[in-house]
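What you see is the complex with one protein chain gone and the rest in place.
Let's turn to chain A:
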Amino acid sequence: MRIPILKLYDCLLVSIQWELDDVTALQFQEDLLHKIHETSANGVVIDITSIDFIDSFIAKVLGDVFSMSKLMGAKVVITGIQPAVAITLIELGISLDDVLTALDLEKGLEKLQQELGD
């Protein structure tokens, strides 16, 4: 099953609603980059409120999505990281330092507007 990517003005909105397997995660990476290209989106918000764990593979995919989108000229903000997810990621040794994050979708959109300078 593919993760839906919605266009909202010059941004893309993604809400990941179910547990990511490896194949879905990689498919999403590709789909998002194509969608950025197709829509000329400047920014992307990926909300992961429903995700209750992230392993090193999914963390790498999310980090890569951020860097790849940046190469194309789009900013990505990841929102809704749960307390349990934040704790396990740091214990795993993954800090996703370069990735932009915000508490929730609303703050994510605000951050994106700031980053895009309008």
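One rule holds in what follows: a contact is a pair of C-beta atoms (placed from the backbone, for glycine too) under 8 Å apart; a residue touches a chain by one contact, two chains touch by 3 or more; residues count from 1.
We adopt the following convention: contacts and distances are computed from a predicted model.
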| item | value |
| --- | --- |
| From "CoA-transferase", "Anti-sigma regulatory factor", "ATP synthase subunit c" or "Sulfate transporter YbaR", the hidden chain's UniProt protein name | "Anti-sigma regulatory factor" |
| Hidden partner chain, touching residue among A:M1, A:V23 or A:L71 | A:V23 |
| Absent chain, residues of chain A that touch it | 19, 21-23, 52-57, 59-60, 82-85, 87-88, 91-94 |
